[in-house]
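All protein chains but one are shown in place.
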Amino acid sequence: MALLSFVIDRSDQIWFASWQHLSLVVQSLTLAVALSLILAFLVYNSQKLSAVANGLSAVGLTIPSFALIGLLIAPLGFGVTPSMVVVTFFAVLPILRNAVVGLSGVDKAIVESARGIGIGRIRTMLTIELPLAWPVILTGVRISAQMTMGIAAVTAYVLGPGLGSFIFSGLSRLGGANSLEAVVVGVVGVILLAFILDLFLVGIGRLTISRGIRVSN
Amino acid sequence: MIDTPRREVAASGTTGRSLIIQLAAILLALAAFAIWVATANLSSTERATLNSSALLAYTGEHLALTFVSIIIVLTITIPLGILLTRRPFVRASGTILAIANFGQAAPIIGLVVLLAFWLGFTFWTAVVALVAYAALPVLRNTMIGIQSVDAQLVEAGRGMGMSATSVLLRVELPLAVPVMLSGIRTALVLVVGSATLATFIGAGGLGLLITTGVNLFLPSVLVSGALLVALLALFIDWLGRVFEHYARPKGL
Partner (left out) sequence: MSATNTTQSNDQASRTILLDKVTKHYPGQLKPAVDGLMLEIPAGKIVMLVGPSGCGKTTTLKMINRLIEPTSGRIMLGDEDVTDLDGDKLRRRMGYVIQAGGLFPHMTVAANIAIVPKMLGWSKDAISKRIDELLDLVSLDPALYRDRYPKELSGGQQQRVGVARALAAEPPVLLMDEPFGAVDPITRQRLQDELIRIQEEVQKTIVFVTHDFDEAVKLGDLIVIFGEDGQIVQYDSPERILAQPANDFVADFIGAGAGLKQLTLARVRDVQLADPVTASPGEKGADVLARVQQTNHDYVVITDGRGRPISWLSRRQLSRLDTIDKSKNPDLPLVAEGSTLNDALDAMLASRLGAALVTNRSKALVGMITFDIVMKSINQLRADVQTADDESPVGTNTGSPEVSEVPND
């Protein structure tokens, strides 16, 4: 089979691209979690600011990823930088929204009881509010992960790293040798990576969500 | 993979004022763009690409892709979603949702290109890809919307002597409408954004401006394309919100 021999012949290249793809998404996600948490902690206490954050997140999600990529070519050129910016931008949106929703959903009585027994402001955030909002935040991370896997594929158009390059190279060599195989490898690879990353995130949830607040044991 | 609705939460916050602000912002940006195109110092190639009739044609193609796709999505997935909540098919619903969720993980750009290899580089290929991509939110929200109708209300309807069909039409569906609407808006936004990629298989749309801008190294065309696509997406989202706002049954 052509596909099989394509995969075997290019296994090094495929591994490398997969690794780059995963690495782009994971790095952007990590950055996005940090950014979202900082933003969410800044706004969640004010209803107005929370609404603004949610609104921006909703509007941000309507912007087509390809449009943002196009906009960024002018200032940032081609390569890793615009890819990273685009993927991080979209990764932030669902996480930010879920972080705001999760943090404002924490029972105020619990927060007050934390303050009432002398737990400081920052410590309350980190040891009480964050763990309680964490399941909702992590759901946001999973949504982001799945979404940015696909967006990362589009960033290959600006010569970003990852499996998208197989799709675009297949497209550009339309009808040429192995063009279909290249596209299939790109698509299936992204699906598999998304699946693996999601399993990994579910595992992280298992490890980090307290049994006391898990929905089902 | 993930069964949490993606944009549904945000939808609940839609208010009359935010609708006006969104529309005003879009119109303002559009006006600014028009003034810029009219006054900027553009090369002849750029001006040729950015003339108003060409822009209108691209926008028309983009809208055609969007609305043809969404209409097909609605005609397929709403009946399917209803069917999957009916007794004989309920057991299949979990499997179908799981498959749909898994399919959602496929990158849309890959889907478009792959289908083009098979179906040719045409408008309809792009439509097929978009339909496949946008079906999930509508399907899922239709099912969730109907399933989350209070079982007591259904029982009350049956108790009054209504037939299963009339309970569906007069109780279950009206109560499911808000959730279904938010799924439809999600699909609409997905489609209008993804239609940008149709340019890669020669199916037109505003994405063409971006690829042209990159291929011929015309930054102003590139930025114009990106800006117009973003504004169009925001406008479609606005339409969806308006529709959602007014189509929602009163009293819910």
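Order of writing sets the labels: A and B. Residues in every chain begin at 1.
The rule is simple: contacts are C-beta pairs under 8 Å (C-beta built on N, C-alpha and C of every residue); 3 or more make two chains touch, one makes a residue touch a chain.
Treat the numbers as computed from the prediction; the structure is a model and nothing was measured.
Asks: So which shown chains sit in contact with the chain we cannot see?
Replies: Answer for the hidden chain's contacts among shown chains: A.
Asks: Looking at A:I110, A:A177 or A:I204, which makes contact with the chain not pictured?
Replies: Counting the whole complex, the residue in contact with the absent chain is A:I110.
Asks: Out of A:I119, A:L159, A:L174 or A:V188, point to the residue that touches the absent chain in the complete complex.
Replies: Residue touching the chain left out of view: A:I119.
Asks: Quick one: say which of A:V7, A:A51 or A:I128 touches the chain that got left out.
Replies: The missing chain is touched by A:I128.
Asks: If the missing chain were put back, which residues of chain A would it touch?
Replies: So the residues of chain A touching the unseen chain are 109-110, 112-120, 128, 131-132, 210-213.
What we mean here is this: only the chains that are shown with their structure count from here on.
Asks: In whole angstrom, how far does the Cα centroid of chain A sit from the Cα centroid of chain B?
Replies: Centre-to-centre distance between chain A and chain B: 21 Å.
Asks: Would you tell me which residues of chain B are touching chain A in their complex?
Replies: By the definition above, chain B touches chain A via 1-2, 4, 6-7, 9-11, 13, 18, 22, 102, 104-111, 113-114, 117, 189, 192-194, 196-197, 200, 207, 210, 213-214, 219, 222-223, 225-227, 229-230, 233-234, 236-237.
Asks: Contact residues on chain A for chain B in the complex?
Replies: 51, 54-55, 57-59, 61-71, 73-74, 94, 97, 101, 139, 142-143, 146-147, 149-150, 153-154, 157, 164, 167, 170-171, 179-180, 183-184, 186-187, 190-191, 194-195, 198
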